[in-house]
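Here the complex is missing a single protein chain, while all its other protein chains stay put.
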């Protein structure tokens, strides 16, 4: 069974696992107050080019988003997010559970927030009978694999400054976004009030970095992590993983590999004439494949179904990761070729 | 200045004010444990035809909605409401502040929830990565003045039973809805798990009745009222008002008067050729009037602006109430006629 | 039946009721944006000697406290309150329902917070594994009738400044505290970041004023009122009541009357040899009376039972208000005298 189900089907990259093995018994203080976390914080600060950024580690993505928004917003303040944004749809109301409304902005199939859609939501909330929009949530890559350019982020930043909004970027799949030529880590540190760097989907066993550039938002952040159950007792496990990922460019390499595998799938399927729901440059691909073909593939490969169409095709999601092997891609394309008679 | 701004511009109907004056010094236990509240509960129970219904009083509409949804829902459960529903738009995220997501269903200009729109939202939430739809919120009249028929509520009830959803009806303007021939109080008590009967907009100084038919939802409701700041110390003030409204049919009469005044405005304006954003049978009317005309009217009359249109007209909202006098309606129509040269 | 049950057994003082009657049909904009509220805000600002204070009106006391603490505190921040403080005990967890812990400080039978007790709680919360104390809650009068002197408040203010804490005073019974010679309104405005002025228990039908001196705490306060269901549609009802209370010294007079009635009860009972749980100078008195005596009184008078003692006495609470008549006090003392054979 070759899995294109998601980018968290395997454990950790061997270098990370090795580091965890080697440090297993060394003894460390808890709650990310250890030398590994300190070192990882230094490496991340260097990578994003901002020694003043507050850098924290948490275990998962929903935790990162809900901890940040809980920390950043006052009770009546709301987040504006693209309608397909993770916090709007796939986090079981985690943001609302902290008391904040998520305002869904119109977005296209790329899942990106445009300046126009942002302004439209903002204008619809003029007074105290409505929530007050205060934070813009975007994800990079988006939920449908698109990647923000530096220019797009600069445009959003400008509107945020004009309207008094924070800009927050969910980087659960940032490794893939960076490798796809999107805005750089240094750009993010300049343009976002806060952003996350996802480890879970890019080689770590688990773990997300939270980088807070706006000092107003950084105050007492560890209290909020602890209150929301995110302060890992053996916090150095996060430090060890991120010092490995941010030494010697491993984080970037793993994103590049994931993208290469995804683009090989894309090109192969395009070459056989199949179309895609969006033109993704990253590690998620959304082809339309005939139901009869999928029926034949399903014993040997795994994917997620996005939508079944009336024309006997299905939009599926194929996801690659640092762990995807060329062999899996070749096998998939070979099987498609064989079963579809292309 | 004649006000068509809203239906809460004046104090209480004289009979209610009189009752408050008469009982002012009689001395009562607090927190709605007094004989007036008991009597009002009996009268309401009789009016809705359900002696088993739990009946509570709170001061305002947002309080009623947020107290109910807070009491009825578990943390991961969400409300489905029409996109224009009050809880979605005009309560400053009060429902989200209790931790619950409001899922906006598509709706037309009448602001009603259809069975199709309800099913569509429900189907989009299949598993634990998303909130669990658990309650259907509708308002009657809707925010744009429409009124649910008994058949429409029966259809919603049927889907709610099928899908395991509670049906909750916000009756902030129920007086007008009843008078417009919508579903009766007895219908509501049969079809809704819970609903409110608005006093603020129908002759009371303040006050909403909460009627809970589903015994599972009624448990410990007074705790939730108290916790959310809604347990009025001098609770008999609510009892006195609702025993007045529900004795001798005053509640119905006031709704009828409000509607008569609104329909007189509607017919008058229609007779002069003006069109409306929706065909409202109730105390809110949404005509399109020329900007030049409105400019001339604005010193003598007050209304709310809904939307300015490119064709030099504006959609306004005219609201009538128990306190609106025929004289005000006549003056408005006369002024329109005069200034528009119809 | 003469009631000493509480200070909210009757409606409004006749002058207030009269003002409500007179303004009933004048027509006003909603949500406290009307001239009566503006006028009341001016009068209160003048009375507290701070034209810069933000002044808001809400319906009830639990609402005032939970709205303020919700608005003032970040998620991990906690209130320190005397163990018998209203928010600790009698608000059904309203503060916790906004996410904030109430840290109970040791206090004596007077219910006052001392500097020592405050410091002790603060010192026990040194790091992010615990909540961060951020606000000091006191009530004046306290729940057991005690009154803070200006010197006591100055001492608390000094510690608050030292430790970075807000000072919040719940004035649900402030009328009685002022009349008992406690810190003046102008003192409160100088010493507290925010405080409330209770109307419900001092002549109003309902209503509490929130005065926020610290501009950082005042930001967007109307959003929080609305979100928590406290923005009264017919907001001018609050304005009319408080402009009456704060014109011509009515607020002070009503507090004085309540205290006079209470002190007459106290002196009468002391003269007959009965002892008290505390030496209250205000409108709540807590005598110990023999059970046999109470048995004889209970048909004609009403009070609250605080605690039954092993020595066949009961600690009761006698509360007076603006509405308590000399006749009631005389009748009570006469009956005690008669039944106890003193």
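Note that the chains are named A, B and C in the order they appear, and that numbering of residues resets to 1 at the start of each chain.
The criterion applied here is as follows: a residue touches a chain if its C-beta (ideal position, glycine included) is under 8 Å from a C-beta of that chain, and two chains touch if they have at least 3 such contacts.
If you're wondering where the values come from, they're calculated on a predicted model, not measured in any experiment.
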Option from C:12, C:48, C:78 or C:191 whose C-beta touches the chain left out: C:78
Residue of A:60, A:108 or A:290 in touch with the missing chain, whole complex considered: A:60
Among C:7, C:34, C:110 or C:128, the residue in touch with the chain that has been omitted: C:128
Among A:28, A:42, A:184 or A:253, residue touching the chain not depicted: A:28
Chain not shown: contacting residue from A:8, A:137, A:166 or A:332: A:8
Listed residues B:70, B:192, B:277 or B:329, member touching the removed chain: B:70
Where the missing chain touches subunit A, by residue: 1, 3, 5-6, 8-12, 14, 17, 20-21, 23-30, 59-63, 66-67, 91-94, 97, 200-201, 205-206, 223, 226-234, 237, 323
Subunit C, residues in touch with the chain not shown (by the definition above): 75-76, 78, 89-93, 96-102, 104, 128-131
Residues in subunit B touching the chain absent from view: 70-71, 74-76, 98-99, 128-129, 131-132, 220, 222-227, 231
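One rule holds for everything that comes next: only the chains that are shown with their structure count from here on.
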Copies subunit A and subunit B - rotation angle from C-alpha fit, nearest 5 degrees: 180
Intercentroid distance (Cα basis), subunit C paired with subunit B, Å: 34
Intercentroid distance (Cα basis), subunit B paired with subunit A, Å: 42
Computed distance of Cα centres, subunit C from subunit A, in Å: 51
For subunit C, residues that touch 2 or more chains besides their own: 223, 226-227, 231
